[in-house]
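Other chains dropped; remaining ones untouched in position.
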Amino acid sequence: MARGVKKAKKPAKKAAVRRRPLVQGYGREAGFPISLAMRAGDYVFTSAQGDHEFDPAMVKYDARGLVVSDGNTLPSRTVADETRSALRSLDQALRLAGCTLEDVVDASVWLRDPRDFHEMNKAYGEFFKKNQPTRSIFRIDFMFDCRVEIKVTAYKPR
Amino acid sequence: MARGVKKAKKPAKKAAVRRRPLVQGYGREAGFPISLAMRAGDYVFTSAQGDHEFDPAMVKYDARGLVVSDGNTLPSRTVADETRSALRSLDQALRLAGCTLEDVVDASVWLRDPRDFHEMNKAYGEFFKKNQPTRSIFRIDFMFDCRVEIKVTAYKPR
């Protein structure tokens, strides 16, 4: 930037920044052989997040094998609460990898009960006001005791 | 840039085109805080598409919360029809972002009824004749009144 030097005849060569491939996992969760976020090149992947705890010794299943309780002691909360909690967890994971929810380009949402769609949709919209990510949404059965899970992919070139 | 030097014999250097990161959403759907397609660098993501309409005021659920009707007034149609419709919708979304189904590299397919597999598989194959994308397929419950949904990722460097 300081360009007042007199005899600088040759244009300064730009440093030949070599594009370095970067693969780096961030964040851990006890008992799970996973990262919470993973940067790979210009993209950051996340593990799906839901507002749940999980105590393997306390999980209860029904006759079909569906999770009735995962041993968590979380207070009663709405789907909107769970949606915001999941998105905040994703934001935290993304920040470990150098980006935020603003860099999200694609999202997947899963609901245990389709009747929760409108409440989830409204809370979700609070987080994505512009350049909204693509999104796919399905009803599914969770491994954990929660009503919504969300996974995102972010794009943040270094 | 202004290089009015006289004896410019040497071939003009190619403009050093800086690779510009591009993140851009395309397409909207009323009531959904999403884009139908999103370009992020060399990839284009899509939201899952199914052959359905959706009138929030008219959705009917069964006792388990599954969608019985989403208020649409679409005519009766086969799974092959629905598959082709979903892929055409995806192609339209991709075109907004500067690519087509020919650039698809990965796909996900969801069916409401596994018995629809063969009919879907055949119709799907009509659209992907060469360099066929990877694909994953599952039975799932939809938020909407349709029998198949499809989501794709395309690769189209600018």
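By written order: A and B. Residues from 1 in each chain.
Assume contacts are C-beta pairs under 8 Å (C-beta built on N, C-alpha and C of every residue); 3 or more make two chains touch, one makes a residue touch a chain.
No experiment lies behind these values; they were computed from the predicted model shown.
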In this structure file, how many copies does the full complex comprise, given 2 in place?
3
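FYI, only the chains that are shown with their structure count from here on.
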Any idea how many Å lie between the Cα centroids of chain A and chain B?
21
Can you list the chain A residues touching chain B in their complex?
42-43, 103, 105-106, 111, 113-115, 117-118, 121, 124-125, 128-129, 131-140, 153, 155, 157
Partner chain A, residues of chain B touching it in the complex
21, 23-25, 31-38, 40-41, 45-48, 56, 61, 65-67, 108, 110, 140-143, 149, 151
